[in-house]
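Note sheet for the following structure.
Yeah, one chain of the complex is gone here, protein chain that is, but the others are all in their spots.
Order of writing sets the chain letters: A and B. Residues in each chain are counted from 1.
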Amino acid sequence: MAVVDRNGPIADAWTRLADEEAVSKGASVIVSFARLKNEHNSLFSTAGAVGVEIPGDVNLDELEPFLPRLSVIVVRMATMRDGRAFSIGRLLRERYSYGADMRAVGDFIPDQILFLLRCGFTSFEVKDNFPIDSLKRSVAAYTAWYQRASDRATTVAELRQGANPNGGTS
Amino acid sequence: MYIYDQFDHAITKERVAEFSQQVSRRLTGELSEEQFRPLRLMNGLYLQLHAYMLRVAIPYGTLSSKQLHKLADIAKKYDRDYAHFTTRQNIQYNWIKLDQVPDLLAELASVEMHANQTSGNCIRNVTADQFAGVAGDEIEDPRIISEVIRQWSTFHPEFSFLPRKFKIAVTGAPKDRAAIQYHDIGIHIVKNDAGETGYAIYVGGGMGRTPVVAPLIKPFVARADLLSYLEACLRVYNLHGRRDNIYKARIKILVRDLGPAEYARQVEEMWPMTRAAGVDVPAGEVARIAAFFAPPAYDKILEPVAAFTAAKAKYSAFARWVQTNVHPHKVPGYGAVTISLKPIGGIPGDASSAQMHAIADMADTYSLGEVRVTHVQNLVLPNVKQADLFAVWQRLGEIGFAEGNVGLITDIIACPGLDYCSLANARSIPIAQRLSQKFADLDRQHNIGPLQIKISGCINACGHHHAGHIGILGVDKAGVELYQLTLGGAGDETASIGQLLGPGFTSEDIVGAVDKLVNTYLDLREKPSETFLEAYRRVGPAPFKESLYGRR
Partner (left out) sequence: MAQAKPQNKILTANRLRNGETVYYTAAGEWSPYVSEARIATTAEDADALAKIGAAAYAANTVIDVAVIDVNPGAGAKPSHIREVIRATGPTVRVDLNKSVAPPQR
């Protein structure tokens, strides 16, 4: 497994812990949501940084109390067609104002990363043979967007308002 | 018509480039078929029985003559010289080669067209009333918000991998000509008590395995809030729609399971957030789009138009064609002509490239360069002067499209069925052809009056059989094509779902069975003006059942 962001491979400092594995002092660990709920006091006091993996059917209100202290949220896509992650991303960024790393994991393809980025994701756990060239091309595929999303990219409507009011390109 | 600016052009070009490299990566094997399939579907590309099929979007059914010429050129260059207009106001090519799709898309882009989101689990091509802008009963031209929705839904980052496909339709008049309550979201343009124009939102309609007439979820959404409300509707669905069972994944199942009131409550809860996110487009942008749909410069014409009156008096066939195929226009002296793509014995919705070129030329000569596609698989010349109607009718006769049957029993909807479609269980087109031949006599058609037959070759219901006054559903029983009959469906503002009458009929017997139903109606109607649907709603299925299956 490798981790990438929009520009390509990045270093991954995180250790994934199974629920029965002990936490080393100062470690950066990703735990299950169940473990986070049960052991948050000891987790936050022992680990150096805490992340959580959430499933597609997560109740985000239950996650909300932990958000300020989480350093990464991993959202699992069951298949490349499991589009809940896109809404979860937007909710975390826009409703819950979550500001740290948000990572997608699952069977998605490079072409989907562009939309995941727009929905607030910042890193992606992928197979080692993930086609980085396709990723780089995919994220640069569009120069403008019709709709507002979590990335706050300027929309076409805004660009038009800024353009010549007669609709010309001035 | 809406005209692309530099941003629309840039995005469309970028899309062609993106899909072209996806095709290349598929051909080299970087993308597997499992990975490529959702990508190609999102570009309207299916694999059917004989070849790839490409579905090209005709947003809200509006075409320029230039675009129609290009569609005809594409049929000749990339296909077998014909194409098929669909019930969702799109056009389909049946014999497409994957490695030629990038070139084809580039040609489409040159006339501001695309195949974006004509399939896949995303927001599909938005459909609208074919008489938008010309119907006298209109509150607001539905194409304005349809274009707003088209742009908003194009490459929507959050809603491109929904549990299932998502169809939106808009109608701008009290009379629903877009079957909005059979859509995932139906938008009815209304005025509130304060006289402001806004939108009534119906959610969770659909056909397919579980036909549902959509309930009203929100009686009035102001224009400035429409997109944020739609976004809230979609987000609730994207998060909570079922993904474990493809047959239960449409929003209609979610709305049914939650109950419309609870679904509406969840949308209300989500709405403040989508509003705050700045999803709604500024009023200036809506005004910019609306300007493209401002009425064209019509001539001032005094009615009656003498030449038109004289031609009707002289040629009874022309007068009859006017009666069925010409819809009143809001401007005096004009009419909206429906071109029936249902010649007797023909394939519903099919047109050759020569026919498409001829219609495009007629649009230039007689209809201010504009053509519409209807959800009944016909075309419309929306702006024809009454004085030109006779010439239009004659020219249509030369290309085989002068059938005066719009709204009558031979104006049949049929999906491609087992002749083309890999999902179909039975053929649809041959049934339509034989029914049309059976009822060819125009006197009899007029005597029967308004009657919609809709034929689907499988339960997915692309032929809208649930909404047919007489619906026909093809099924496969141990390798034999059988046809089930439903009665009493309607797709208008009185939408209802057709009820299954009884056991199915063979291909040989189905035409005779429909004939019996029609004769039963003719016998029991109270007066000639009582339509088939009205009579059925009055008496129910019993006499019709008896005519087919005898007394039980």
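FYI, a residue touches a chain if its C-beta (ideal position, glycine included) is under 8 Å from a C-beta of that chain, and two chains touch if they have at least 3 such contacts.
Because the structure is a prediction, the values reported are computed rather than measured.
Student: Among the chains present, which touch the one that was left out?
Tutor: So, spelled out: the chain left out of view touches B.
Student: I'm checking contacts with the chain that's been left out. Which of B:96, B:253 or B:435 qualifies?
Tutor: Hidden-chain contact among the options goes to B:96.
Student: Can you say which of B:420, B:505 or B:532 touches the chain missing from this structure?
Tutor: Counting the whole complex, the residue in contact with the absent chain is B:420.
Student: For chain B, which positions touch the chain that isn't shown here?
Tutor: Chain B touches the chain not shown through residues 26-27, 29, 33, 47-52, 80, 96-99, 347, 418-420, 422, 424, 427, 429-430, 433, 479, 481.
The rule is short, and it goes like this: only the chains that are shown with their structure count from here on.
Student: Take the average of all CA coordinates in chain A, do the same for chain B, and state the distance between these two points in whole angstrom.
Tutor: So the centre of chain A lies 38 Å away from the centre of chain B.
Student: In the complex formed with chain A, which residues of chain B make contact?
Tutor: Of all residues in chain B, those touching chain A are 5-8, 10-11, 14, 17-18, 21-22, 25, 30-31, 35, 38-39, 121, 151-163, 227, 235, 238-239, 243, 273, 276-279, 281-282, 284-285, 288.
Student: So in the complex, the part of chain A that touches chain B is made up of which residues?
Tutor: Chain A residues touching chain B: 56, 78, 80-84, 86-88, 90-91, 94-95, 109, 111-112, 114-116, 118-119, 131, 134, 137-138, 141-149, 155-161, 167, 169.
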